[in-house]
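The complex appears here minus one protein chain, its other protein chains still in place.
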Amino acid sequence: MTVSWPTIEWTWAPLVLLSLAAGVIIAGDLFVRATRPALWMQLGLLGLLAAGAAVVLQIPPNASAFNQAVQYDGFGRSGVLVLLAGGCLIALISQRPVGREELPAAEYFALLLLAVLGLVVLSISFELMAIFLSVEMVSVGVYVLAGVRRGDTRGSEAAMKYFVLAAFSAGFLVLGLAFLYGGAEGSTLLGRIALAAHRPATPFSLGCILAGYALTLAGFAFKLTLVPFHLYAADVFDGAPTPVAAFLAVLSKAAGVIALIHILSPLRVVDNDALQSALMQDFTGLLWIFAALGIVVGNAAALVQRRIKRMLAYSTIAHSGYLLIGVLVFLEGSVRGAEVETAILVYLTAYVLMNAGAFGVAAALGPAGEGEIEDYAGLARRSPALALAMTIALLSLTGIPATAGFVGKLTLFARAVEADHIALVVLAVLGSAVSAYYYLRVVVYMYMRDSAPETSGAEADPVPLEFGHKIGLIFSTAATVFFGIFPQTLLFLLKIL
Amino acid sequence: MRLLSLQYAFYAFLATLAILSAAYVAFSRKTVYAVLALVVAMLSLAGIFLLIQSPFAALIQVFVYAGAILVLFLYVIMLLNPRQADVTIRSVFENRGPFLAAAGVFVAGFFFLTAKWLLTVYTVERFQFEEFSLIEVASRLLTDYLLPFELTSILLLMAIIGAVLIAKRN
Amino acid sequence: MLLVELIKGFSVTLRHMFRRRVTVQYPEQRRRDAPIFRGRHRLQRYADGLERCVGCALCASVCPSEAIYLEAAENDPTNPVSPGERYAKVYQIHLLRCIYCGFCEEACPEDAIVMGPEYELAADARAKCVISKKDMLTPREAGFGDYETFPAPRIG
Amino acid sequence: MDPVFFPANLLLSLVIFSLGVMGVLWQRNALSVFMSIELMLNAGNLALISFAQRFGDSAGAGLVLFIMTVAAAEAGVGLAIFIRLYRQRNTIELDKAHELQG
Partner (left out) sequence: MNEFLLDTLIIVIKIGVVFGLVIGSVPVLVLAERKVLGWMQVRPGPNRVGPWGLLQTLVDGAKVFFKENIIPDGVEPLTYRLAPLLVILPVLIAASVIPFGPPVKIAGREIPLAIADFDLSLLFFFAVATLSVYGIVLAGWSSNNKWSLMGGLRSSAQMFSYEITLSLSIVGILLTSGTFRLTAIVGQQSGGFWHWNVFLQPLGFVLFLLAAIAEVNRTPFDLPEAESELTGGFHTEYSGMRFVMFYMSEYSSVFVMSSLIATLFFGGYNPPFPYTFGTSWFDGAIGLFWLLAKIGALVFFFIWLRGTLPRLRYDELMMLGWKILFPLAFLNLIFTAILVALNWPGWLLGLVGAGALVLTDLVVSQILWRRRRAAG
């Protein structure tokens, strides 16, 4: 029996580096007696940065491996960088909660790294099985991390809710995968599926592909918290530790959008095949409805929330509605694909940065920052820096000019206008206007209300912060502002990296 | 020809068994019996795998699902005081407003459509069939599907860490 | 080393397999009891054949499990059963209740009741476990009776 | 494989899948819900194997193995979550887990 060794490829490097870092953390925990959250976080950061460096330095755009199963196309490659940067930010803002609440630090950061690994695979994989498995990796990571607080019933409950719904959506994904596999006549490669979608061998295989796509979309709708598959989001965000909620809100959604673009790309109308475009219309219609529902329901529900994390949860539902506009435009193919992809990337970058800021401040405040919005009263006096960071993040989430959020929305909506989705854009702008109310309410509380008299004594001191947490907040805030003022730098960075 | 009709009879039997036991799993209140029904469903699906000449999948189905996963289920059910776990029927989402009802309708309609699509476009045709050797399967797993294969190891690692982390008392 | 110790343990059991069996094939073979062994009760006689028991019922009152039933009767002076005024007309011991504590033996002022060497007390009916005077009394012809040669009980 | 089995398998898989979906919506005991989800995964397996045999893809059985791995991983973590929740609350009924509804 002869064994042929697989050739070592640089395309593996980020994956290997991430899992290596996670392995070192887990193994290290066995040998280090005391819990060392800072050490594990630094190791995790090292892994993330090394993976990022490997992507930037060693993997050229459009590198591919495994018979096109793994492709670093421009979109996915930049997406990986955004995700890794987001992973760094979340690792940084995890430091305070993990340290203060004495969470099992090594396991926490190892699982975070592995979940990020799942995200990376999700955004570079062009093979359904790997996509499915990486979705599962993210899910497993998230529901363990959501329930990581010992003795916290809210955390356990969040974990269970997310678990049940993630497993439910996995069921859809599996059947969808099976049908896509059947439609491509026995292949899980997206390339083959695209071939089958455009030149179906039989009407039957086209039917399989359509059924498969519908099921896969249903499965992804859970991950992207699309209405009406969004109901778990607020509960899970509220119950999970704040950095985990940030991971779920930001990174898994970003990777989900990237993967969705990849998965749906076979359906993209490239030639004006009549049959083709007729079939695509169903899907674009479905996406239209998802986007519109997301914007309306997300913003409406966020208005009435009293708890900060629930508000942020519904706001992310609205944001996934905005993102879906981009997916829809991409799918229709009337605008050049690369431009839409760039717009989505810009939006995702802004989204990662501003949400990392908002969740980071909430995490920094600890229990006081994770509860009611009223608890933010008087924050500007206690800790002006945190209040400023929160303000900038929220302004950016609203889409006020001179922030990254504005740039993201502008580029995205511009593409939508190009593709004649005026109605959706109007809806989205209206939604953003409404969102100003609930975002700015927090700002109002921070700057214009005094904290309740009984809490002013002990909590009037400025919030102490770990160095790493500070770095994370400073970086995300500064980048939000910087990219808002100089949007060209962001485009430039996306191009050269 | 006689052998073939025997196969049809087997298939019909197994499929009926699978559907009935699946229905029991979906609607029964008694969790222990539901696990048993699930075992029956898995075994009959394994039988169907055998009928369509995929013995490896069939055996793995029995080994992994019936032999390991469902034993775990049974274990947990017994650990959690099984007689209390038998509860009255009420929908999970009953008090969750109309959205999930809409989702249910969406799902149901979707299945209807899918079945319709598939059945209208499918035409019965003869096709070549070969039973694959295990070595062939394995070599595909380690070449074309190497990435997912490696991912499963990481996934299992995560599951182990996670299960220990969640279930252990201080 | 664990393996060595395991092998040691296994060799012990293996060696024992070929040892001479220590089992006594009971009904056919019997071991000599210890002389000190105390089993079922017996009632003693004087050398002249009179029963020692005078029916005072101290044994019955001292019995912790109330296993002894005793009915006394006046002696016929012409033909006395016991040297005292009275004798035990009915003397029954419920062996399923008896705990063989020997208090009766201690309490007896006449040394009439003693614990004997008998131990084969199995029976196939409860009623058979209630023994009476004629089961316990040393036969007249045996005279004073020898502890070792007392006849086997009539149980079962 | 007889060609008749193929559409029958697809139908069977759809039926079992929808039974699973209905079970998830219907049951309120978390374990029963999870079992219904297992039904859904199995329906996927069945479809996958049928397609693999239909189109002569040798990797079919291997793909099923992946899905089973996922099911095993989820079962491990999920049941751990259930046990923990049961310890904290003494119930695993989904409706009773409502501290978070606000």
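Letters A, B, C and D mark the chains in the order given here, with residues in each chain numbered from 1 onward.
We adopt the following convention: a contact is a pair of C-beta atoms (placed from the backbone, for glycine too) under 8 Å apart; a residue touches a chain by one contact, two chains touch by 3 or more.
Keep in mind it's a predicted model, so treat the numbers as computed, not measured.
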| note | Of C:12, C:34, C:47 or C:122, the residue touching the omitted chain is C:12
| request: Spell out the interface residues on subunit B facing the chain that's missing from view. | output: 32-33, 36, 39, 55-56, 59-60, 62-63, 66-68, 71-72, 74-75, 78-79, 82, 133-135
| note | Even though one chain is not shown, subunit C touches it at residues 1-3, 5, 9-10, 12-14, 16-23
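By definition in this document, only the chains that are shown with their structure count from here on.
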| query | Distance from the CA centroid of subunit B to that of subunit C, rounded to the nearest Å? | reply | 71
| query | Quick one: subunit B and subunit D, Cα centre-to-centre, how many Å? | reply | 5
| request: Among the residues of subunit A, pick out those that touch two or more other chains and give their numbers. | output: 129, 132-133, 136, 140, 143-144, 147, 159, 208
| query | What parts of subunit B, by residue number, touch at least two of the other chains? | reply | 100, 107, 114, 118, 122, 144-145, 148, 152, 155, 158-159, 162, 166
| field | In the complex with subunit B, residue positions of subunit D that touch it | value | 1-12, 14-29, 31-36, 38-39, 42, 45-46, 49-50, 52-54, 56, 58-66, 68-77, 79-84, 86, 92-95
| said: Per the contact definition, I'd like the list of subunit A residues that touch subunit D in the complex. | reply: 129, 132-133, 136, 139-140, 143-144, 147, 151, 153-154, 156-161, 163-164, 167-168, 170-172, 174-175, 177-179, 181-182, 185-188, 208, 234-235, 238-239, 306-307, 310
| request: Going by the contact rule at the top, pick out the subunit B residues touching subunit A in the complex. | output: 96, 99-100, 102-103, 106-107, 110, 113-114, 117-118, 120-123, 142-148, 150-152, 154-155, 157-159, 161-162, 165-166, 170
